[in-house]
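The complex is shown incomplete by one protein chain, all other protein chains being positioned as in the whole.
First chain written, first letter: the chains are A and B, and each begins at residue 1.
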Amino acid sequence: MIWQQLHSLIGSYPLALRGLGMTAVLSLISLALGTLIGFALGVLRAGDSRTLSGVIGAWVDLIRGTPFLVQIFLIFFILPELGVELDAFTAGIIGLTNLASCFICEIVVAGIRAVPTGQVEAALASGLSRWQRMRQVVLPQAMRVVLPPLVGQYVLLIKDSSVVSAIGLTDLTRVGWLVVQRVPNGLLVFALVGLAYFIVCYPLILLASRLEKRLGAAHAEVQL
Amino acid sequence: MKIAKLLAAGLALLFGAGIASAGTLDDIAKRGELRVAVQTQGPPFSMVDQAGARTGSAVELAELMAKEMGVKITFLDFDWDGLIPALLSGKADLLVADMTPTLPRAMKVAFTKPFMTTGSVVFTKAGSKFGSAEACKAAGTKIAVLLGSTGEKNAKTAFPDADIKSYKGGGPLLLDAVNNGQADCGVNDVSAVKGQTAAYPAGTFTVMPEMLSKEPLAFATRYDSQDLLIWMNLFLDQTALDGRLQKNLDYWVNSDAWKKDHQ
Partner (left out) sequence: MLANFSFRTIVEYLPLFGQGLVATLWLSVLSFAGALAIGIIACGMNLQRSRLLRAPAKVYIDAVRATPLLAQLYFLYFGLPRLGFILPELVVGVLALSLNSGAYIAEIIRAGILSIPRGQVEAGVASGMTFVQRMRLVILPQAFRVTIPPLLGQAIVLVKDSALLSLISVAELTRAGQLLASDRFMPAEAFITVAACYLLLYYGLKGLARGSERWLGSRTVRSRT
């Protein structure tokens, strides 16, 4: 019985490859866009404008306070009402990018706030513009605090990508869900699915903790 | 204030007229693509076979439609309860599935004439103590139905005292639930049940002979796509006359011939 199932499973490998590819594409695109937008939002939020900071903060709170599954349903079913033509893939990208940006925004804000104010004051005294201050003084030092949780966020993003299977996107989890209805061995099918995610995510988790150790040690700064 | 309202109404009329004159068939022809919403996993009408290719009775009929239109076809798959929202939101031009044209649904989407008739049946695990539909009427019986399906409505009427569990996805999940005991009985269309029990060894399930209901099945499109609706009805008429419809149904629905090729 189990050999028959394995045989059936191996026959499904084109489908599995499609699912893996979809997960990879979704994760990579949202990761890249989310990092860009997240950094921009973070810099803005840590900036001087109280209103901008408040608005961004409110949006981030909204995203952090609701389940991603509900956000995906909202994006998929409601954005078309507002005129945005969406297929499941675009909805998935929008949802994941939005999610990533909000969390990365908070990580960046924490990183920026971790830079000793002495540094900022020295930069001001040296006559650097706000943009130069950010780029040459604050952000490079903030990266020390930002990098480990940033990599951790990437892992979370790859895992959250599995939720888009609920709107019918054929990602790795959805492939498992489809296959298990034909090959009714849930243990085997989802153990394999889990293994695939593990192979991708575990190295990243290790990277994050290694970064934390190396960068954290160098964080014993001289307080000006 | 009144003038503003008149202006707004006038503009709306202009735009509305503008949109109505560019029919859906024209859009499809211009785009060169027919977008069809199908159920992800609902054998024998729509499913993904072993190689990952989309196939099934409704799928093949849709492919035939695209061929007759001279355009390529794009399938968008959804869970059962996502089909109508997908059509309404404009993601798809039409939906092809084993869907019953109920009156509440017809308030939202326009159905074609029926292409076949089926009915809801009750099924249980072979050898369980639920030997007949009567037995499933007992209070507290767990009945598996598909979220948003007519089986869901029929079960609520036929088994008012039972515990109705609506599963999101497709018919195979109901069989799975009944098979491993998470539900005592299941209710779904007989065409779907017959097609889907193929994945299990013969004799796993007992399908009760009495049909809870008789239901036509039809395809659907939006109310603003009247031209497409008329075309689809013509398509069904013609394929019924030249026998292609019957051939499709005989292969997929009325026999097990498809199982050899696609399982």
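By definition in this document, a residue touches a chain if its C-beta (ideal position, glycine included) is under 8 Å from a C-beta of that chain, and two chains touch if they have at least 3 such contacts.
Computed from a predicted model, the values in this text were never measured in an experiment.
Visitor: Identify the visible chains that the left-out chain touches across the whole complex.
Guide: Missing chain, whole complex, touching shown chains: A, B.
Visitor: Decide which residue listed in A:Ser12, A:Ser30, A:Gln141 or A:Ser162 touches the omitted chain of the complex.
Guide: Going through A:Ser12, A:Ser30, A:Gln141 or A:Ser162 one by one, A:Ser162 is the residue touching the chain not shown.
Visitor: From the list B:Gly131, B:Gly181 or B:Pro209, which touches the chain that is not on show?
Guide: Looking across B:Gly131, B:Gly181 or B:Pro209, the contact with the absent chain belongs to B:Gly181.
Visitor: Which chain A residues would touch the chain omitted from the figure, given the whole complex?
Guide: 62, 64-71, 73-74, 77-78, 81-82, 155, 158-163, 165-166, 172-173, 176-177, 180, 184-187, 189-191, 193-194, 197-198, 201-202, 205
Visitor: What chain B residues would touch the chain not displayed?
Guide: Within chain B, the residues touching the omitted chain are 81, 84-85, 88, 108, 147-148, 165-168, 176, 180-182.
Definition applied: only the chains that are shown with their structure count from here on.
Visitor: Whole-Å distance, chain A centre to chain B centre, using C-alpha means?
Guide: 36
Visitor: Help me check something: in the complex, which residues belonging to chain B touch chain A?
Guide: Going by the criterion above, the answer is residues 40-41, 48, 50-52, 76-79, 82, 85, 89-91, 169-170, 172-173, 176, 179, 199-200, 263.
Visitor: Which of the residues in chain A end up touching chain B in this complex?
Guide: These residues of chain A touch chain B: 8, 11-12, 14-15, 18, 77, 80-81, 85-88, 167-168, 177-178, 181-182, 184.
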